Each structure stands twice: as C-alpha cells, then as structure tokens.
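Sharing a structure below in structure tokens format, with a few things to ask.
As you look at this complex, bear in mind that one protein chain is not there, while each of the others sits in place.
Our next item is subunit A:
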Amino acid sequence: MTDRRTPDDTTRKATFREIVEPEIEVMLRVAFSITSSPADGEDLVQESLLRAYKALDRFDGRHPRAWLLTILRHTNANMHRRRRPGTVGDWEVIRSAKPAFGRSELPSAEDSVIDLELHPALDAAVRALDPRFRSALILVDVHDLSYAEAAAVMGVPVGTVMSRLSRARDRVRKALRATPLTRGDL
C-alpha cells in the first residue's frame, strides 16, 4: 500500500497537531462544562477538531486556543441544531434541562448546567447568577481562560466578558460577605 500523502499534506497535518495538542485539555474542560457530560464533551471536542482541520487553511496562526474555542462554540450550537426531538435521548435531555430565566431550549455555552462541588455558600452564590454572568466567571476564574479566550467561547466582545465578569464577581463577593471565603480561609 503506497502513501499518497504529499509533502504539503504532511506539513499541514504536523502543523495541525502542533496547534491542537497543547490545547486538548483546555478544550475538554470547556466542553465538559458546556455539555455537563464527559461523553458528550469528548464528542464535541472530536467534532470540533474535524472542523478545525478542515478550516486550518483559513487560520492566521495567531491565538490558537481562542480559534479552537470559537470552533468549539460554533460546533456545539450546530450539534444542538442538528438534533430533532423524537428520540428518547433528546426527550430526556429536554426534560432534564433546567430553564434559565424563562429559557427552555437545549443548554448553550451560556446556560450550561454545572455540577458544583464547592463550599455550599459559594455553590449557592454561583448557581444564583444569571447564566451569562456565571459563564464568564467559570471560564475566567475556574478554567483560567484569558478575556479573549472566554470571549471566543461565549461569542461576545472582550469588553462584554469584562463587564459580565465584574458583575458576577461583585454579586458572588457580596453574597459571601459573612462567610469564611471573604476572610480568605475557605
């Protein structure tokens, strides 16, 4: 069996691998928080990587993590759009989806359901946030994404991330005023 790959193909594949490998873990972490399921999160990452590979020629080489996370967000939206109610799995997802501020569609990056394993007071304060604010907080403070990377995941400008983050932190901070968290010994 002969290898039909050209030197260009080989270079392209090596470049792709070089870009993706350092970002696998962060992609998985973000995907898990969007889907709330390791299996779905892996599927989302794999589908995103296929799309990224096809789009590699249009990538300018700058900010690979933000580029991959943007593809992850679009892929997640497209995967949900593709689903059609009718299968048992879909109805289970719909029934178990927690409505957020009156919304009842399938979870998006912004209103992902999160399994909290935090100090109960912090857990309650984070859960009480508007999903848009919660996403900013989780992406930056839990996943350590930069403002630009969080903006890529949320599909909003960096300024919006900053303002949502600020409001999220203010609300959580004020909710925790009487807890050990504010004394820094949580």
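To be clear about the criterion, contacts are C-beta pairs under 8 Å (C-beta built on N, C-alpha and C of every residue); 3 or more make two chains touch, one makes a residue touch a chain; residues count from 1.
Criterion: contacts and distances are computed from a predicted model.
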When you check the chain that is not on display against UniProt, which of "Quinol-cytochrome c reductase, cytochrome B subunit", "Extradiol ring-cleavage dioxygenase", "Putative zinc finger protein" or "Formate dehydrogenase" does it turn out to be?
"Putative zinc finger protein"
Would you indicate which residue among A:M79, A:A124 or A:M162 is in contact with the undisplayed chain?
A:M162
Of the residues A:L72, A:L129 or A:V172, I need the one that contacts the missing chain.
A:V172
In the full complex, which residues of subunit A touch the absent chain?
5, 9, 13, 16-17, 20-21, 24-25, 27-29, 32-33, 38, 41-42, 45-46, 49-50, 53-54, 114-119, 122, 137-138, 140-144, 146-148, 158, 162, 165-166, 169, 172-173, 176-177, 181-184, 186
